[in-house]
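Below is the structure I would like to discuss, written out as C-alpha cells.
Complex shown without one protein chain; remaining protein chains in place.
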Amino acid sequence: MSLEIKIDDRTARLKLIEKNGNMLKVEVDDRIYELDCVMVEPGVYSVIYNNISYNIELIEKKDHRHYNVNTLYNSYDIEIIDAETKYRKNRSKDELDDIRKIASPMPGKVVKIPVSIGDKVKAGDTVIIVSAMKMESEYKVQKDRTVKEILVKEGDTIDGDQTLIVVE
Amino acid sequence: MSLEIKIDDRTARLKLIEKNGNMLKVEVDDRIYELDCVMVEPGVYSVIYNNISYNIELIEKKDHRHYNVNTLYNSYDIEIIDAETKYRKNRSKDELDDIRKIASPMPGKVVKIPVSIGDKVKAGDTVIIVSAMKMESEYKVQKDRTVKEILVKEGDTIDGDQTLIVVE
Amino acid sequence: MIKKVLIANRGEIAIRVMRSCREMDIASVAVYSEADRNSMHVRYADEAFFIGPSPSSESYLNVENIIGAAKQAGADAIHPGYGFLSENAKFAERCEKEGIIFIGPSPFSISSMGDKITARKRMIKAGVPVVPGTAEPITDETLAISKIEEIGLPVMIKASAGGGGKGMRLVKKKADILSSIRSARSEAITAFGDDAVYIEKYIESPHHIEFQILADKHGNAIHLFERECSVQRRHQKVIEETPSPLMTPELRMEMGSHAVAAAKAAKYYGAGTIEFIVDDNLNYYFLEMNTRLQVEHPITERVVGVDLVKEQIRIAEGKKLELKQEELEQFGHAIECRIYAEDPDKNFMPSPGVIKHITEPLGLGVRHDGYVYEGYEIPIYYDPLISKLIVWAKTRPEAIDRMKRALWAYKITGIKTSIPFLARIMETNDFINGNYNTHFIEDNADFLMKRQACGKRCEDIALITAYFHYKERLDNSSGKKNGVLDKSDWKDFGRKLAVKRL
Partner (left out) sequence: MIKKVLIANRGEIAIRVMRSCREMDIASVAVYSEADRNSMHVRYADEAFFIGPSPSSESYLNVENIIGAAKQAGADAIHPGYGFLSENAKFAERCEKEGIIFIGPSPFSISSMGDKITARKRMIKAGVPVVPGTAEPITDETLAISKIEEIGLPVMIKASAGGGGKGMRLVKKKADILSSIRSARSEAITAFGDDAVYIEKYIESPHHIEFQILADKHGNAIHLFERECSVQRRHQKVIEETPSPLMTPELRMEMGSHAVAAAKAAKYYGAGTIEFIVDDNLNYYFLEMNTRLQVEHPITERVVGVDLVKEQIRIAEGKKLELKQEELEQFGHAIECRIYAEDPDKNFMPSPGVIKHITEPLGLGVRHDGYVYEGYEIPIYYDPLISKLIVWAKTRPEAIDRMKRALWAYKITGIKTSIPFLARIMETNDFINGNYNTHFIEDNADFLMKRQACGKRCEDIALITAYFHYKERLDNSSGKKNGVLDKSDWKDFGRKLAVKRL
C-alpha cells in the first residue's frame, strides 16, 4: 500500500511495509523507518525510532485526511492524499487557483462589513473586519472582485475557517 | 417523572420538575432544588446551587445506572433504580443475600489459590491471594462453602471486580 | 477581619487571588459572564454569581451587577485583580459608599496617580526624578529652542493636545531643532487645532524597571525591590525578571527609596508599582504608577518570599505592615514568561479556541499560574493571556536553563501559543547576556522569528504518525477501539521486542 502525504509544501510518498500492532515499518520516499508508535493520550503520540523518543501531537482538522501535527517547536499541516482526494483534486484544479471564499483563521466576532452584495471591490480592499481578544483583523481581496454572497452580519460570532463572504 | 436513587445505604426519591438545558428543578425527598449543572470536563461537573459552587466528579461503573461520585472529601456509590433494575432486583432478591462470587476490588496478580474445585472450605478460610503494588490481600469465605468454580489461575493478571472464584 | 471576598475578575488572576483567600480561610465569591460559566475561577470559588453577557463592558466592567452580587453574597471586600475595574477610582469610591472594602488604594490615590500630569507634578514635589522636559505647554518658538538647549539633545517634541503619534518629532541634531519645532506645530494645528507643544528628553535605549511597593494605612511604606520588564512587544510586557541584570546595589537602594517616597507622596496604601525608565548610564526617571497588583508580581513573591495578595488583604483590613525594609532581601533569581493564545508565526494573531490537550511543566523551581484545562474553550472576548510560567533558581543562568526546560515541557494543542517564541528568546544572546532594553524584540527580530528546523527525519516521523493515526482510524471504523491499543496487542509487542533485542 502506498500513498502521497503532503507536509506543508513537501509531498512525500509513503509505503507501508509491515504493521504489527504499534510496530510499524514504512518507507518514506527512499528511507525505511522501523518505529514504535503509541497513542498515549487522545491526540498525543509517543514514537520511539532508533531508541530516540519523540512526542508528536496531532489534531484532526476538517476530516480524517487533514491534520495539524506538532513536533517540539514546529507545527505542520499534513494532508493524506488518498484515491478520493486525488479524484476531487483533479476535478477542481482550476477552481482552486484563487481565493474566492473569505474566511478568518481565528474565531471571533464580526465588527464591520463595509461592502454589500453586488459591490465591485478593488484588489486590497477590506471586505470584513473581525475582532478577537481585543485585536481587530481586516480581510482583503487579492484581486478586483465582485461581492457575491455575505453569509454573516455585523455582531455575529464566527468560528475559525468559516466562510464569511464569497466573491467572484 | 420520579425514581429512586440509592446513595450508599440511603435511598432517596427524586422527581424531575423541570429541565431547561443545564438548569434543573428537582425534588429530592421533600426538598426542592433549583440548580445549574454543567459537565465541564469528561466526568467533572460544576454545579451552582443557591450561588454555592460545587465540584462533583463522577465515574460510570458497570452501566449507566451505577456511578462512583466524589464530592470534596467524600466518595459515594450511587445507583439509579429505574424500572428495569426494580424488576431484576425483585427476581434475584434471595440469591443476593450472600456473597457467592469472590472478587478483588483492585486489579492485580493472582499469587496463590490454596483450594481446588470441590473443596469444602470453612468460614474464614482463604480461597485466593491477590497481589498489587507489592501488597498481598487474602480473600476469605464468610460461611462454610464448597468451591464450585475457579476462573483464574496463579500468575494471572486480573481486573478489579472480576469474578475469581465461585462458591456455593 | 475580612471573612468573604468577591473577586471582580476572571482567568488566572481570579484563581491566584482565591488561592490566597483559601489559605487565609476567607470564602471567595466568583463572578462570571455568559462566556465564563465553564471557567476555572467559577469552579475554584466557594460561591459564584452570574453578572451579565460576555462582552466585558456588560459584565466584568458592570459596576451595578458586581456590587449587586457582592451585597447578595454578603462579601466584606472586593478584590479587583488587574485590568477591568482595578484602577477605576469611581468603582473604589462606590465600594466605599456601599460599605464594602476595596482591596486596593483609596479613590484619591487612584485618581491622582492615574492622571499622568498630576502624577508628574506630585513626583517632582516629592523629589522623584521625572523625564526632563517642560512642565507647561509652549507656544513660543524662542522659548522652545531655549528649553531644548536646556534639556539637551536628543529630545521629543509632542503636541500637547496630541495622541496617536501626530505632531510628534524626534530631534537628534542641533541643525534640525527649528525645522522640527515648526513641522510639529503645523501638524498639531492641522490635527488638533492647537499648536502648543511639550518638550521631553528622549531616552535612547530605555530600560523599563519597576519597583514593587507595599504601604499600610498607618503611613508605613516599603519596597520589595525591582522587576526588569524591558522585553516588550508593542509596549506589552512579554518576559520579566528580578533582579534586573542592569541593577547595582547602590542604584537599587536609591531607586527603592524614591519608589517609597513616590508612594508616600500619593498617600498610598496597598500594593503598587512605580515604573521607571532607565537609560544606559543608569539615569532613571519616574514613568507612572500602577495602583494595583501587576501581572508580573509572582517573580517578586518568589525572590523576596512574600505572598503579595495576602499582604493586600491584611492592609485592607487595616493591619500594620509586618515586613520591615531592613529585613527584606532578594534570594536567587526569578523569570516570568507570559503565555498567550496567539500565533507568533502569523504576526501574533490571537488564537482563541478549544484546548485539546495540555501538559503543564512542573518540578523544582517552577510555578505555573494558569486557568485553562483540557476541553476548555478560550473565549474570544477577553485578554489572550493563558498562563504565567515563573521559574526560580539560585543564579540567572540557571534560571534561564530552567525556563528553557519548563517551556520545553509545556504542551498545549488546539490553539497556537507564544511558547515557541518565548523559547527562542531564552536562546538569544542579548537576553542570555542580560544586555537588552525595550528595543530587544525589534533588534532581534530575525533571530526570534527563525524557527529551529525540525529536520527531514523529524518531518518524516510527523508524517508517519499522521499516517498511523489515519490508518488506525480507518481500521477502527471496522471494529477496534479508537487507536489506543488493547492489552493483547501490547503483550505481543513486548515479547517481540524482548526476542529481538535482549
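For reference, chains read A, B and C in written order, and residue numbers begin at 1 within each chain.
Everything that follows uses one rule, which is that contacts are C-beta pairs under 8 Å (C-beta built on N, C-alpha and C of every residue); 3 or more make two chains touch, one makes a residue touch a chain.
Just so you know, these numbers come straight off a predicted model, no measurement behind them.
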Interface partners of the hidden chain - shown chains only, full complex considered: A, B, C
Please give every residue of subunit B in contact with the chain that is not shown. 3, 5, 7, 10, 12, 14, 16, 19-24, 26, 28, 31, 33, 35-39, 41-45, 47, 49, 54-60, 64-65, 67, 69-76, 78, 80, 105-109, 131-135, 137, 157, 160
Contacts from subunit C to the absent chain lie at residues 15-16, 19-20, 22-25, 34, 37, 44, 50-53, 65, 68, 298, 301, 305-307, 331-332, 359-360, 362-370, 373-375, 393-394, 398, 401-402, 404-405, 408-409, 484, 490-491, 493-494, 497-498, 501-502
Interface residues of subunit A (partner: the chain not displayed): 36, 38, 40-42, 46, 48, 51-53, 55
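Following the convention adopted for this analysis, only the chains that are shown with their structure count from here on.
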So which has more C-beta pairs touching, B-C or A-C? A-C
Gap in Å, rounded to a whole number, between the CA centres of subunit B and subunit A: 46
Chain-centre distance (mean CA atoms) for subunit A and subunit C, in whole Å, is 33
Please compute the C-alpha centroid of subunit B, do the same for subunit C, then give the distance between them in whole Å. 49
